[in-house]
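Every protein chain but one is kept in place in this view of the complex.
Should a chain be cited, it is by its letter among A and B, assigned in written order, with residues numbered from 1 in that chain.
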Amino acid sequence: MSGNQVDAVTMRDVTVSFALSGGSVLNRNRPRLTAVDHVDLTLHRGEALGLVGESGCGKTTLGRVLVGETIPDSGEIRADGVVLGRRRPRDERRRVQMVFQDPMSSLNPRLRVGDVLAELLRVHRMVPREDIMRRSTELLASVGLPERFRDVYPTMLSGGQRQRVSIARALALEPTILVADEITSALDVSIQAQVLALLLDLKARLGLTVLFISHNLAVVRQVCERIAVMYLGRIVEEGPTEQVFADPQHPYTRLLLSSIPRLSGAPLAAPDTPDAGAVQQTTGCRFAPRCPLVQPVCTEHEPALIGPGPERLSACHFSFGQTPALLAPAAAGNTQRGIT
Amino acid sequence: MSAATTSLALRRRARIFARARRSPWALRIGVTIVVVYALVAAFAPLLAPYDPLAQDVIHSLAPPSGQHLLGTDDLGRDVLSRLLYGARIDLPLAAISTGLSLLAGTLLGLVAAYFRGWVDLVLSRLIDMMMAIPAYPLLVLLLFMLGQNMWSIIIAFAVTGWVSYARLTRGQVLVVREQEYVTAAKLGALGSLRVMLKHILPNVTNQVIVLWASDMIMAISSIAALGYLGLGIQAPTPEWGVMIADGQQFLLTNWMLAAAPGVLIIVLGVGLALISDSLAGRSGRQ
Partner (left out) sequence: MTTDPLLAVDGLTVQYPGPDGDVTLVDHVTFDLAKGSALGLVGESGSGKTMTLRAILGLLPPRMSVSGSVRLDGYELVGRPERALGRLRGRRIALVPQDPMAALNPIRHIGSQLAEGCRLHLHLSKSDAKARVLEYLHRVGLPEAEQVMHRYPHQLSGGMRQRVMIAMALLAEPDIVLCDEPTTALDVTIQAQILRLLQSVCADVGAALIFVSHDLAVIRQICQDVVVMYAGRIAETGPVSSVFADPRHGYTASLLRSLPDVDVPEAPRAIPGEPPDPRHPPSGCRFHPRCAYRVDACPDLKFELAVIGPGRRSACIHAVTGLPEPDEPTGAEAFAAEEPAGPDLPPDPPDVLGPLAPEAMHR
């Protein structure tokens, strides 16, 4: 970690669970689904971290925890060194903003683009009252939209334009941290590349720290310096993007990489494993029911997220050419990061 | 074969009706009807040729003539004047009572669905309870308790009427609050009140107004029904329901006495229904 500088985001031991439907609200012992399970995550200042995984892995929930939309059961979230509590005051909220997945539902059909921006600027007193119009225009310009878009209703915009407006809205509060949740997955391919280029440009110009949530590994590779792979509520692999792509350590990461259709037409490696979540696993590694390399130890003991360095981690008994750590009893249950 | 053709003809007719309701004319006609009624209510003293309460027993039950365009009733009162003045009773009563229901119900539904938790729990149980009690007996009970005057009618209708607005709004808000633009507004730390009133409410008002238009029909016919039964507005006030009840005994000789207020109620109902339907069609197409 980079010495004296405070990391943009640190999330420690974050757990989120949701009550499953059925049963009364008053019943405190309703069955609960753990969406995020004791997750640690750090974002360095100015970096883009890619959070990848399949639907239901908890990546969106973790993003919502960071922006304060979802209250975690436990854990600590710091942004710029400040602990973000359950009820965040206005300027702490400002710090972390979000761009959403669905361009169709992310803008209020009843409000003009300019009104949305002006309201934020006014309520937060971001600029003097007389400068609100000028600042709105500036924000639109920064996402590549001309001034006249201030007077336009969202229903008249295309998906790509809506996504640009969403980005401008997030930037209106001058956040230091941006959560981008699948921001390109609903767009046409040709438009996707535009929005990604825009995001990268803004990140560089404004020094934004970005939590980039995506299921699309190819996109993550273009955008992110580091990557964290989630599976059923846990981070199973983490590392610098190029290292993870060049030498994935967790079998789940390998499965994800090999499942992507290639333009070269290389055949897909897609073992007919059951869907995630279809199999309940109570002990051991969560990926064991789908894992092609499963060993008896995997169903008995859950592997810790460990690795050769604090920034290169994998939660598999067989990562980094290891024999199962559990064979050495001292390491059992050791969840400390890094092997020393 | 013939069954098939009739069902086809029926379907075609249903389609024509559906299209007619959706045409811009439906809304225009509906609005025109309601506006005419409102104007009549506002200017009844100027329009009515006689005092609606002035009796002239010598000329009772007169047929329509140059002097009395719609004749007179059993006490010799001018029917046309009574009808015109009736608009001052039925229309504002219905509008105020449903308006109160709308205001209370919409706000309660909005708050409950926005905050969820125990607020929502309490409101939902209350709604369930209200739904379980039949509205008319409750209405009659309230009127007996409060006395039979305009204000007790308004209160009685508001007490029984808010439930449907609360239910509708709650359901709509539960959907809208999950929209990403609402999350975005919350992330913008704009304050709950602002998010509720500016970002959520405008997206549910359409449905509420549709309900309100059809609720008005219900209210007007209920007020008339209560007047008819002697439970609502009391004679000699020129209320349409009271007039129907009074005119009923002369159906064979002076059918106009009962029919005219009936027709007025039906036409107003159709006007409101046209508004309600065409608005519903619009929001459905959005």
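We adopt the following convention: contacts are C-beta pairs under 8 Å (C-beta built on N, C-alpha and C of every residue); 3 or more make two chains touch, one makes a residue touch a chain.
Source: prediction; values computed, not measured.
Visitor: Of the chains that are displayed, which are in contact with the missing one across the whole complex?
Guide: The omitted chain makes contact with A across the full complex.
Visitor: Give the residue, chosen from A:6, A:33, A:200 or A:294, that touches the chain omitted from the document.
Guide: Going through A:6, A:33, A:200 or A:294 one by one, A:200 is the residue touching the chain not shown.
Visitor: Under the stated touch rule, tell me which residues of chain A contact the chain that is not displayed.
Guide: Residues 54-55, 144-146, 148-149, 151-153, 155-161, 164, 188-198, 200-201, 215-219, 221-222, 241-242, 245, 255-265, 267-270, 272-273, 275-278 of chain A touch the chain that is not shown.
Here is the rule we go by: only the chains that are shown with their structure count from here on.
Visitor: Could you tell me the distance, in whole angstrom, between the mean C-alpha positions of chain A and chain B?
Guide: 51
Visitor: How about chain A: which of its residues touch chain B in the complex?
Guide: On the chain A side, the touching residues are 25-26, 67-69, 88, 90, 93-94, 96-98, 100-102, 105-111, 119-120, 123-124, 166, 169-170, 172-173.
Visitor: Where on chain B is chain A touching in the complex?
Guide: My answer: residues 121, 179-191, 194, 198-199, 202-203, 286.
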